[in-house]
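Note that one protein chain is taken out, while the other chains of the complex remain in position.
Labels for the chains are A, B, C, D and E, by order of writing; each one numbers its residues from 1.
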Amino acid sequence: MVDVGGKAVTSRQAVAEGFISMPPELIATLDRLKKGNAYEVARLAGMMAAKKTADLIPLCHTLPLDKVKLHFESEADRVRVTCTVACHARTGVEMEALTGVQVALLTLYDMGKAYARDMVIGPVRLLEKHGGKTGSWQADAL
Amino acid sequence: MVDVGGKAVTSRQAVAEGFISMPPELIATLDRLKKGNAYEVARLAGMMAAKKTADLIPLCHTLPLDKVKLHFESEADRVRVTCTVACHARTGVEMEALTGVQVALLTLYDMGKAYARDMVIGPVRLLEKHGGKTGSWQADAL
Amino acid sequence: MVDVGGKAVTSRQAVAEGFISMPPELIATLDRLKKGNAYEVARLAGMMAAKKTADLIPLCHTLPLDKVKLHFESEADRVRVTCTVACHARTGVEMEALTGVQVALLTLYDMGKAYARDMVIGPVRLLEKHGGKTGSWQADAL
Amino acid sequence: MVDVGGKAVTSRQAVAEGFISMPPELIATLDRLKKGNAYEVARLAGMMAAKKTADLIPLCHTLPLDKVKLHFESEADRVRVTCTVACHARTGVEMEALTGVQVALLTLYDMGKAYARDMVIGPVRLLEKHGGKTGSWQADAL
Amino acid sequence: MVDVGGKAVTSRQAVAEGFISMPPELIATLDRLKKGNAYEVARLAGMMAAKKTADLIPLCHTLPLDKVKLHFESEADRVRVTCTVACHARTGVEMEALTGVQVALLTLYDMGKAYARDMVIGPVRLLEKHGGKTGSWQADAL
Partner (left out) sequence: MVDVGGKAVTSRQAVAEGFISMPPELIATLDRLKKGNAYEVARLAGMMAAKKTADLIPLCHTLPLDKVKLHFESEADRVRVTCTVACHARTGVEMEALTGVQVALLTLYDMGKAYARDMVIGPVRLLEKHGGKTGSWQADAL
């Protein structure tokens, strides 16, 4: 695990996004499946996973997150998930935002898999990050 | 968590795949980055994450996995990850295979992020599953 | 941890219940708080906690649960939570049912604590258990 | 998870209490049960659980606790548990104190359940909290 | 993680032992340190760690342990810890027994470190294992 001891504790933020393709009929009922409201379950799973990032990604530092926020938007045949994470720390929260998105997407898959097995996850990517020595960075449009 | 108590304990298997796009120069050095061999770190992270699936996906059952195997193939500008999981249980291991792939991909991202921030993860999907009441299923070619 | 190796793997079930007292105005809005739907958050928290029982209670065995189900009923000035757990194992799931109730109640407290700090949790108790050498047991009416 | 990034890092403290009713004969032997000293097991379980609060309660922030202290008092037919938690953080430790009490009570139940299944947990509540924007708060007498 | 799916579920057992050297004055007070009874804390820590073996050792399978038992013996200038683990599974519990011993020894170190920093842990080794294809094995005398 890279030594971040010489870096300053500063305010850090990162936003990641990801998609999962689904049949429109499934998207139409995601908020009232027999197993529950898929958005709500995915929101909590993503939030809890972001807190566990250092337990999942071997070289990640344990960071005391200030904020984790997931947002869901349904499109015609896919759902978009974004995860915003903020922290005061010696290193950034990009992996936390990406982990939140990935586990939220996995959870949407799990909630829907009784209806469709061929859902496809992706693209998943970092949208922006702020703070730290390298400052702000923003992804190009896809 | 859906009641699986009435289902039989049978042999179950699932295979998932996923991709991460990366600059060719990064792919060329993934096995000897300053932080370590990215494939080896991702392999272990994926394996350990597959074992933690029920701790990440709220409605997943805790399953005593018999086997978790990750495989990596580098292509010109992306890396392909597959995860094969097997188990004797009352429910399938699709989510375990997908979780193994997702966390391996996240770990590749983490290992490479000092060199490129605009890597994109996906598509990630289930390739096949065997066992259980619904028997075998195979994904169509993408 | 007591040796259960000599016991038979049989079907086990347990139901626990618990209460949290709250101001009626808070109960009236629990399903649409600014932080989310408190019932849904508590349901998932209780379910995930039941799966972690052996990690919380030192002498509990790790059991592969078949089912965890939480149920919420709002009364005039309190909310009732029940948790039903089922398993095929060498020992019972009483602690899993109680843990599910306790963490669901804690989560309701957490969701409501911006509105009222003097909520009181209890009584929490085992309602019934089935299976194993001692067979079925049912609590007396309180 | 609510954004606490704008709050100041200050010294925070919370105390929670809880009870479990038990047959007097069981209380008399709690410190020398066949499974061990129930107070000692419950003390450690409560302490370790307080450290895991953010892993149990979905919207809780991960906090680096400075202190966790559990205390047990046996009365005629019940045991009283208090848990005191302190921290320097951007948000309070009320949930950590309550979680410590709840898991200590569950552990007492687990230690005693071979002797009595009808033990009842409760009332469990916050006794006091200090620090943060809202300052000190103290519960009314029950 | 090696595929154990083709192996039979049989009764497995393993015993490991380990030592920690300590000043005799510290050993004399281990059961009543200011921080608690070191044996009791180490016993619970070892037990809980044995249950977490698959979360610590990357290639270990998650096994539903039937029994974990720790035993402590104080000698003139060291403490001996043994850990016995039993399970019905497709693979053995050697790593679980060793992990139980290692974490119990670490905990004894933690309990005593305010009094002596130069305590030395070891030797730690497997004493015996039973069950599985390779049957019983016993360590030679050291």
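The rule is short, and it goes like this: a contact is a pair of C-beta atoms (placed from the backbone, for glycine too) under 8 Å apart; a residue touches a chain by one contact, two chains touch by 3 or more.
Since we're looking at a predicted model, the values are computed, not measured.
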Left-out chain, listing which of the shown chains it touches: A, B, D, E
Of B:V41, B:C60 or B:L126, the one touching the omitted chain in the full complex: B:V41
Interface with the undisplayed chain - residues on subunit E: 2, 18-19, 35-36, 41, 44-45, 48-49, 52, 55-60, 94-95, 98-99, 102-103, 105-107, 109-111, 113, 117-126, 129, 137, 139-140, 142
For subunit A, residues in touch with the removed chain: 1-5, 54-55, 58-59, 61-64, 89-90
Residue ranges of subunit D at the interface with the undisplayed chain: 11, 44, 47-48, 51-52, 62, 64-69, 86-88
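We adopt the following convention: only the chains that are shown with their structure count from here on.
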Neighbouring chains shared between subunit B and subunit D, ordered by label: A, C, E
Contact-richer chain pair [C-D vs D-E]: C-D
Pair from D-E, C-D or A-D with over half of its contact pairs in common with B-E: A-D
Contacts with two or more other chains, residues of subunit D listed in rising order: 2, 36, 41, 44-45, 48, 55, 58-59
Chain contact topology (line, ring, star, complete or other): other
Complete list of chain pairs which touch one another: A-B, A-C, A-D, B-C, B-E, C-D, C-E, D-E
